[in-house]
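Left out: one protein chain. Kept in place: all the others.
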Amino acid sequence: MVTISNLSKSYKGKKVVDDLSFTMKEGQLFALLGSNGAGKSTTIKMILNLVKKDEGEITIPENTAIGYSPETPYFPPFLTGMEVLSYYGALQNISKKERTETGKALLELVGLENDGTKIKFYSKGMLQRLALAQALLGDPDALILDEPCAGLDAMGRIEMLELIGNLKKMGKTILMNSHILNDMEKVCDEGLIMQNGKVLRRFQKEDFDNGTGLEEIFIKAVGGNRK
Amino acid sequence: MKIWKVMYAAVGIFLAGGSIATANYGLSEVDRNIYQNALALDETMQELGFDGFTLKTTKVRFYDGNNDYVVQVDAEGRITIKKEKPQMDVFAGTTVEADGQWQALLPTYEQFSSLFDALEALGSYEQGMQEGSFAFSKSDYGESSHAATIWHEAFHAWQSEKWPEDAEALMEKAGIGNEDSREDIIVKEVDSDKELAELFNEEMQLLMKAYQAEGPEEKRALIANVLEIAEKRKEKLSQAAETMEYFLENYEGSARYVESVAYRELEGESAWKTVYLSEFRYENGSGKYYDMGMLKCMLLDQLSDGWQKEFSPETGLNELLSRM
Partner (left out) sequence: MNTIMSNALKERIRRKELYIVVVIGVLLTLFCGSDSTSISINGEPLVSFRNMFMVMHILINVIGCILAVILSLRTIPNEYERHNSHLVWVRGISQVKYHGGLAAANVLATAISVGILYVVLAGYAVVKGHASYVLKMFPAYLIVVISVSMVSLFVSVLSICLPSMAVGAMAVLFAGTGVLHGLLELFKSTVGGVGGACISFLLQIILDLNGLQKQAYNLIMGEHIDAHLLWTGLLALWVISIGLFVFKKKEA
């Protein structure tokens, strides 16, 4: 569905993404793994046109709506969760009535109360949930999730992963980036491991379904010793 | 989207058109009106009796910060305006010798108003009033005031034409150089002396009484008192101070008188009293001499016809009053 070909980006002469290619298949979850500074977030930003690519092609079918959940979401602290969704919904030209209905439903879906609590009182986990909720506005075809489980407690992560799994079943194409390899194992269909902007290893779900964990694959690829 | 861009550009063109259409090219309408209002008083001012004093033969330069607009009445009686390089930066009215003649030079009305704003911001417009630089407070200064200023400066131009070297000779005689500030002389020698200040104050009060008195005999008696005090003061003054006082009262005072007549014609008796008479009191600096001279001229108007013909640098206002 979304095809990335030979993508490259440099900052001040240093290549942060180097000749990256992959395809996100429709209805599947593609995982981007790597240590800090591997180039995962930059890749995501280039796909979303938040950052200009230096080289390569990004092919997205016409009329494909993409929802984005950032790693460290910032929302205006004096708005409520509902108001945040209403604001972003208005930017997407969703009618007021639909915004209200959809907003309520999305808050419920991600496990947030519609009780008028202002964002400044939200925990990190709540912010993460709200980030996913706003990404789902307008029922996009594809989702790009940058560390969606960051800051969530164990129960929260379980719920979030369940939700992501359901979204995949609904036919949404998902690109996800996470440090929590156990979580990735549960939901991804294929992916790649990056380091210093380059692809170290590509993997399919079958590669760690046979008993070898994704963690082991990662360590082998990155070259560390398992303790 | 395109339609919005077109509308946006159209707004810009519309605003640009409005700016161009309302811009002043050459001398502004306001200043032209001010000049015309001043010129309309020419017959009245000629009737004052100062020999040969008329705006029709005096060029008036309006300085707008970048250029001078020289306004004059040509041989056919038409008003002509010519743009020229500025003679000097001016913030208040003055006279300047150009093209072989003395001309009145003053800022445009807009420039003058900006000056008031600026001086207000500096907190010094009150000071300017004390020094006699302006007769008006900011709230009083309007287009009529500016027209009156034209007459003030035109009168100075007439003085310079009629008595070209007299003022200079007067200063030279008293040993006052170009670098000496008239304000310094007055403030240091006159205002700082308590006795002199008290005597001058008394002079002012008596002079006002004389002006307001009903009968000519009473006026003359009060004038005699005024002149007596003036003589008493003279004994205590240095030659420089005495000359400066004489110069200010006679040259500036008479110009202030002409200016006030113009203002009264334009604004009426009540406004004229408010602006010119209500502030008549002792203040440090040269301003008080402007008012004294003006009041002496007004007093002479009450007592004599045709004193203007006898007025000269040699025959000052005090001398004329003494003959009444």
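Chains: A and B, in written order; residue numbering restarts at 1 for each.
Everything that follows uses one rule, which is that a residue touches a chain if its C-beta (ideal position, glycine included) is under 8 Å from a C-beta of that chain, and two chains touch if they have at least 3 such contacts.
Small disclaimer: the values here were computed from a predicted structure and weren't measured.
K.L.:
Would you indicate which residue among A:T72, A:S95 or A:S123 is in contact with the undisplayed chain?
P.N.:
Touches the omitted chain: A:T72.
K.L.:
For the chain left off this view, which of B:N24, B:T44 or B:Q212 is in contact with it?
P.N.:
The missing chain is touched by B:N24.
K.L.:
I'm checking contacts with the chain that's been left out. Which of B:D74, B:D89 or B:E214 qualifies?
P.N.:
B:D89
K.L.:
In the full complex, which bits of chain B touch the chain not displayed? Write them out.
P.N.:
Counting only chain B, the missing chain is touched by 11-12, 15-16, 18-19, 21-24, 30, 65, 89, 91, 110-111, 113-115, 117-118, 120-127, 130, 137-139, 142-143.
K.L.:
Mind listing the chain A residues that contact the chain we can't see here?
P.N.:
Residues 45, 48-52, 66, 68, 70, 72-76, 78-79, 87-88, 90-92, 134 of chain A touch the chain absent from view.
The rule is simple: only the chains that are shown with their structure count from here on.
K.L.:
Centroid from C-alpha atoms only, then distance chain A to chain B, rounded to Å. What do you get?
P.N.:
One centre to the other, that is 81 Å.
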